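To start, the structure itself, in structure tokens.
Only one protein chain is missing from this complex, and each of the others stays in its spot.
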Amino acid sequence: MTASTQLLHGVVPPLLTPFNEDYSVDIDTLKRQAERLIKAGVHGLFVLGSSGEVAFLTREQRKEVIATVAEQARGRVPVVAGVIDMTTPRVIEHIEDAVALGVQGLVATAPFYVRTHDVEIAEHFRLLHEAAPETPIYAYNIPVSVHSVLDISTLISLAKEGVLAGVKDSGGNDGYTRALISARDKAGVKNFVVLTGSETTVDFAYLAGADGVVPGLGNVDPVSYVKLHELLVDGAYAEAAELQSKICDLFTIVGVGDGTRMGGSSQGLGSFKAALHHLGVFPSGLMSRPHVALNDEELAKIHEIVDAAQVIEP
Amino acid sequence: MTASTQLLHGVVPPLLTPFNEDYSVDIDTLKRQAERLIKAGVHGLFVLGSSGEVAFLTREQRKEVIATVAEQARGRVPVVAGVIDMTTPRVIEHIEDAVALGVQGLVATAPFYVRTHDVEIAEHFRLLHEAAPETPIYAYNIPVSVHSVLDISTLISLAKEGVLAGVKDSGGNDGYTRALISARDKAGVKNFVVLTGSETTVDFAYLAGADGVVPGLGNVDPVSYVKLHELLVDGAYAEAAELQSKICDLFTIVGVGDGTRMGGSSQGLGSFKAALHHLGVFPSGLMSRPHVALNDEELAKIHEIVDAAQVIEP
Amino acid sequence: MTASTQLLHGVVPPLLTPFNEDYSVDIDTLKRQAERLIKAGVHGLFVLGSSGEVAFLTREQRKEVIATVAEQARGRVPVVAGVIDMTTPRVIEHIEDAVALGVQGLVATAPFYVRTHDVEIAEHFRLLHEAAPETPIYAYNIPVSVHSVLDISTLISLAKEGVLAGVKDSGGNDGYTRALISARDKAGVKNFVVLTGSETTVDFAYLAGADGVVPGLGNVDPVSYVKLHELLVDGAYAEAAELQSKICDLFTIVGVGDGTRMGGSSQGLGSFKAALHHLGVFPSGLMSRPHVALNDEELAKIHEIVDAAQVIEP
Partner (left out) sequence: MTASTQLLHGVVPPLLTPFNEDYSVDIDTLKRQAERLIKAGVHGLFVLGSSGEVAFLTREQRKEVIATVAEQARGRVPVVAGVIDMTTPRVIEHIEDAVALGVQGLVATAPFYVRTHDVEIAEHFRLLHEAAPETPIYAYNIPVSVHSVLDISTLISLAKEGVLAGVKDSGGNDGYTRALISARDKAGVKNFVVLTGSETTVDFAYLAGADGVVPGLGNVDPVSYVKLHELLVDGAYAEAAELQSKICDLFTIVGVGDGTRMGGSSQGLGSFKAALHHLGVFPSGLMSRPHVALNDEELAKIHEIVDAAQVIEP
């Protein structure tokens, strides 16, 4: 297995995308954050996920983000890129961009906006694989955005065919994660990894045999996630659960923004960016438009929670 | 009011996008179909809607479609273009393309894929209007794709601000359509049109005061929709309902495709394209990937329904 | 066809259930309201529907309501009773009660609370019919409560078998109503009626061939609904649409209650009962527990809307 086909494992944070005041990508901050995460010991970097505001970035901006982080990583950790778009032909364009920039993996959802079917979803992933046969493709299960759940038996079939290298599971259902891992193991599939996207139940996923985690909150506190990973790999579940519980306290920042005047994306990303601003990592908490900014009262509450968490800088 | 700001009304079919065998846009057929619709007496052409497989087209292909239809229309009817993408910055790119190509209107949805909020949706439309202050923008209510319903009071506020010129309502709830029209009338808003996207309840929408209809099935049988419009404008509701009922019989083609092996998009678009192929308008019924093709048995059933409908060629 | 098997048609209001201060059924007011509706010219009375708070009434209270209204009606109009419960065996108990009290029809939903299937729903209705072979059974399509939509081809099959005498469609989708009527007509089924439960689109339903309407708001303004019915039967659609529009203005009372402190049932029923209290028909607007009462400000707003509507007393 060559470097480019080594599969993801461990802590792979989905990088937030910092912006300048004119909504261009803040390249310097992005580099600094990539470096900070690598220094914390993360095992990979995932750019252009939902946490990276991929849905808000133009094609040019997406390329900029990949190029920046790939260059900063310099092969120290694998860099995988989200290629999120509505349907196959559009996703393939992003794949071409990402492969040209040398990523070590691709993360793609099922088609969305259109009414689709498992048969079509399977064909979709096959076509993506044809477009990049040398690059591992991870299916992204994220029903809150895509409004369908990836079918486990379809995923296992695609794994057997060599189409998929794994799944990033942000479905919020740990029983599904376990069932997926179990189905993989029973099928005897190798080279197929399962990573949870749930910040608050990493211990559950590892207990069920997950290979890693893609935590948005890992942008804020990567050290704790790396520590959590290590405890879990060592089988220190009780201790891990305790650390997980502390991480969950920090995660409550995502609920601070007032849901009567902003959507879930503004609440969640806003809180992560506010925390990084408060920690001095990001020069601002600016989100792309039309996100709603957190107000002073909300920011104060978030700062309080972040301070209480005593986040360790890498 | 200049030509470019005349608002839509009447029958405005959302053009299907025909493909060549290599999935490039079949320009000749697209022109021929645009001409066929104009000849049938439609009042406008809507390119790059859901029926136009906009979700499957790359940015370049989208530009090609607009240019082709705009050129064919030669100002005889207004051409409006869908600018469908996940969020504001990406939609604005499509707006810039469409405006440069001289469209007479734009059709945009709320943000999707991301978790959003009415406040953010309103801001989204304001930013789109800023990007094209001279071109009417129609909000596209299509919860089956976007997974949120446009809030009526938000729409009326945006109408008053001059941000929106109308709504294309594909929400499938005729009570909502009536409530929207009523809210508009009570607010005394001028220059704000409501078009239904429902092929099967045009008479209901007109009875409630709708200004027009955007029927996907109008690609197949534009003459009947124009006739239906005329009956309704004349207040011949009972006769209109009878014609509507016949149109509904033709519409049953969308249910022929087997839902256990394909999604709703393959069923619906597949049937429209199969009908146009059968009528000799399209050289094939090819859909973009990963749509599933209808099989021979399904095609035979569709042909039977189309034949029974005795579609009049314009 | 005997009196007991004459099918419903026209305006059939779902009677609200008035309560005394101790939450017992206010028999006198219930009688007075039944009489008021009959005087207004309604064509039938539907007790124990969702508007009748059937979900909140004990078995004994339900019997009391049926007995009261049946006695008051004295055969002048048919009385049909909701037999709403989770599953077949429990619904059958209510059927036995209702049949013993001499109702002219029964209204039953699909099973709810449990995860079910069309095959099971069909069997459910067959078993209900076995339990009351002489009494017409109307299927109640109310997905907002039952969380499934009755399948049209299943309904037509049951109609052909003689199991169902009709449908009360509160699905909020007028295209579905039309498709159901059309399927009935194509199948040549006789003795199967379709009544819409939508207060705001009666004209649409009649235009599509509906046999009647079951309007919750008809409790407040029965005279207007009877007038609307007559206009529609006469084919005066434009005039009917105008009246429908005025009725819709009155219907806005259901949106006055503050959704941040009460549920939709409190908003809707609360407004109907408040209107009837304001009109002097009900001695209070009390709802069963745990409904939330409207506050003074909300009541004032409702009174204003009711006054503006100039409701004609029968």
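Letters A, B and C name the chains as they come in the text, with residue numbers starting at 1 for each one.
Please note the rule applied: contacts are C-beta pairs under 8 Å (C-beta built on N, C-alpha and C of every residue); 3 or more make two chains touch, one makes a residue touch a chain.
Remember, it's a predicted structure, so these values are computed and weren't measured experimentally.
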item	value
For the chain not depicted, the shown chains it touches	A, C
Chain not shown: contacting residue from A:D26, A:D174, A:D211 or A:E298	A:D174
Contacting the left-out chain in the complete assembly, out of C:K39, C:H117 or C:K186	C:H117
Interface residues of subunit A (partner: the chain not displayed)	172-175, 178-179, 182, 198, 200-201, 203-204, 207-208, 235, 237-238, 241, 245, 248-249
Residues belonging to subunit C that touch the chain removed from view	23, 50, 55-59, 61, 84-90, 93, 111-117, 119-121, 123-124, 127, 144-147, 259, 261-266, 268, 288-292
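Going forward, only the chains that are shown with their structure count from here on.
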item	value
Type of subunit A:subunit B copy interface by residue overlap (half), same or different	same
Two chains sharing the most contacts, counting C-beta pairs only	A-B
Centre-to-centre distance between subunit B and subunit A (centres being mean Cα positions), rounded to whole Å	35
Sequence positions of subunit A contacting 2 or more other chains	none
